[in-house]
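First the structure, which I've put down as structure tokens, then a few questions once you've had a look.
A single protein chain has been omitted from the complex, and every remaining protein chain is retained in its original position.
When the chains are written out, they are named A, B and C in that same order, and each has its own residue count from 1.
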Amino acid sequence: MTVEEKIRASFARQTFMTTIAATMSSVGRGSVEIRFPFSHKLTQQNGYIHAGVITSIMDSACGYAALSLAPEDADVLSVEFKVNLLSPAIGDSFVTRAHVKRSGKTLAVCAADAFAIQRGNEKLIATMLATMIHVAPAK
Amino acid sequence: MTVEEKIRASFARQTFMTTIAATMSSVGRGSVEIRFPFSHKLTQQNGYIHAGVITSIMDSACGYAALSLAPEDADVLSVEFKVNLLSPAIGDSFVTRAHVKRSGKTLAVCAADAFAIQRGNEKLIATMLATMIHVAPAK
Amino acid sequence: MTVEEKIRASFARQTFMTTIAATMSSVGRGSVEIRFPFSHKLTQQNGYIHAGVITSIMDSACGYAALSLAPEDADVLSVEFKVNLLSPAIGDSFVTRAHVKRSGKTLAVCAADAFAIQRGNEKLIATMLATMIHVAPAK
Partner (left out) sequence: MTVEEKIRASFARQTFMTTIAATMSSVGRGSVEIRFPFSHKLTQQNGYIHAGVITSIMDSACGYAALSLAPEDADVLSVEFKVNLLSPAIGDSFVTRAHVKRSGKTLAVCAADAFAIQRGNEKLIATMLATMIHVAPAK
């Protein structure tokens, strides 16, 4: 199983990503891109996508970016993340791009930007700085 | 409309909270409690609730705690938050309790703890420190 | 050497704490208190204490709170922290109180509040949420 296959298999087990119809549009060495379409089921009080949903795809993207550089038999869990919401999450669809800033023996630090896509134009709506930990895979 | 009614009406418009079957179990002056049940539709790769879902209820709870102390005609939006994941989100249901640390003219700083409930016992699983901003209500 | 002695010896080696005239006023199991006096050498453009100085004592306090619960032979390093500045750092002196929210095998999560003291009254000026890591002591 290649690293990309391992990542895609894990992503497929994240049922919450299926619930929000997210797809992993790109996997590289230390970088991951995830997309999902607008849905009224995912909004907050003003009809924007809930910040927690945007956070979810940034968190998954950071985790899989970390996993792409982790030791072969490791799984990755989120230690913590910080998110700044920069603009209302209004769009036809959304994309997040995460990359690893530093991959250590135990921890990885990752950054992600999230964009709303409207009529083909991307607008930065949120940014994440996250810490991930390499753990033995859950049995 | 009382402050609690304003908060419950706004919460009812957060369709994502309905999607995860979350309920607002308590509203006070500067504090809010939100609960939701375990669902397989909300999990990550190991079957735990996705960190983004836990973040979502902490974010909503922090926002409404801030709103409970905000100027009468204001709405509240999330500026940023930081979350530490402390234990796997395994449980029958989950509760988060948020309170306002400081409510200023423009900004409010809030903290939330999230707990997993299993056979009636609560276990701390995550903690948030968040900044909210008072804004004119969306038209 | 008791845990408190180990902590006080390490604190004494933090020359930056000496530079800002900080003292460790209390050490407990999972909690630490550090104080320092106002000095014009530590200010930002308005004459308040620089946010980075307040952060420094919160970081040291969180680190030593974590060390108080760490394995006997471990040292502690900061992985990351997030600070909210709540009020201008104006006062005769300043105190921070840190406590451990969760001490795990590898990581500890700590929180700290910082207060300005003026004519004997404490005012909350900043709050930190931090992640610390247990490491083998530096040779």
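We take it that a contact is a pair of C-beta atoms (placed from the backbone, for glycine too) under 8 Å apart; a residue touches a chain by one contact, two chains touch by 3 or more.
Since the structure is predicted, the reported quantities are computational estimates derived from the model, not experimental observations.
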>> Under the definition given at the start, what are the shown partners of the omitted chain?
In response: A, B, C
>> Can you tell me which of C:Val27, C:Ala65 or C:Val83 touches the chain that was removed from the display?
In response: C:Val83
>> Using the document's definition of touch, tell me which of A:Asn46, A:Ser93 or A:Thr127 contacts the absent chain.
In response: A:Thr127
>> Touch as defined at the start, partner being the missing chain; which of B:Ile90, B:Leu107 or B:Leu124 qualifies?
In response: B:Leu107
>> From the list B:Ile54, B:Val79, B:Val95 or B:Ala112, pick the residue that touches the absent chain.
In response: B:Val79
> In the full complex, which residues of chain A touch the absent chain?
Replying inline: 82, 84, 86-87, 101-102, 109, 111, 124, 127, 129, 131
>> Even though one chain is hidden, which residues of chain C still touch it in the full complex?
In response: 10-11, 13-19, 40-46, 49-53, 55-57, 59-60, 75, 77-85, 138
> Can you list where chain B touches the absent chain?
Replying inline: 79-80, 82, 106-107, 109, 131, 133
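Assume only the chains that are shown with their structure count from here on.
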> Since chain B and chain C are copies that touch, is their contact same (over half of the numbers shared) or different (under half)?
Replying inline: same
> Distance-wise, how many Å sit between the C-alpha centres of chain A and chain B, to the nearest whole number?
Replying inline: 21
> In angstrom, rounded to a whole number, how far apart do the mean CA points of chain A and chain C lie?
Replying inline: 33
>> So the centre of each chain is just the mean of its C-alpha atoms; given that, what is the distance between chain B and chain C in Å?
In response: 28
> So which stretches of chain C touch two or more other chains?
Replying inline: 82, 109, 131
